[in-house]
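In this view, the complex is presented without one of its protein chains, the others remaining in place.
So, chain A:
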Amino acid sequence: MSSRESILAAVRRNRPEPTPLPPVADFGGEATVEQFTHWLHFIGGQVIHIDPAQPLEEVVRHLYPEAVRVASDLLPATVPVDAHTPTAVLEAVDVAVLRGELGVAENGAVWVPEANMLHRALPMIAQHLALVLDHASIVATMHQAYAAVQHTGHYGVFIAGPSKTADIEQSLVIGAHGARSLVVLLR
């Protein structure tokens, strides 16, 4: 008998009496820009309100005056990135500016599906990350976020703030392996 069969047989033998699956939860909550901003700041990120009329390029240049290599599909990029871009090119990206699909007010997380990433590694390998988010696409909680996303696709990530660690004496350090800073450009 293969391990698969023997494991499944053991589960069938040992599983407890059936219990019901509870219905999908939703506890309401505040889907506000204020909540979202509060929590994103709390976890080390930043919210910047932008005027939809202002070219994104200007906003980004103003925010990252020293960034030379900018990867984005939302503005004229200086580094073209797609799914086949070699690691060496990705590694040199200063700033990635990508579209966030959905913001979560209770924790400052932003849903970024694969389609918005240009390359799967870009949101983590870029030194800095900016996510452009429509203020109308903020939901209250993770329950509503998953309800809105429905299917998490081939690959997708909720990104909540910059990469961080507290593995050395519980001291919070921003910029572990992923992006050193995270800005949400809210329009």
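One rule holds in what follows: contacts are C-beta pairs under 8 Å (C-beta built on N, C-alpha and C of every residue); 3 or more make two chains touch, one makes a residue touch a chain; residues count from 1.
Simple rule for what comes next: contacts and distances are computed from a predicted model.
Colleague: Can you pick, from "General L-amino acid-binding periplasmic protein AapJ", "Imidazolonepropionase", "Lactate utilization protein" or "Fe-S cluster assembly protein SufB", the UniProt protein name of the chain not displayed?
Modeller: From the listed options "General L-amino acid-binding periplasmic protein AapJ", "Imidazolonepropionase", "Lactate utilization protein" or "Fe-S cluster assembly protein SufB", the omitted chain resolves to "Lactate utilization protein".
Colleague: What residues on chain A make contact with the chain left out of this view?
Modeller: Against the missing chain, chain A presents residues 2-4, 6-8, 10-22, 24-25, 27, 39, 42-43, 83, 87-88, 90-91, 104, 106-109, 119-121, 123-125, 141-147, 149-171, 173, 175-179.
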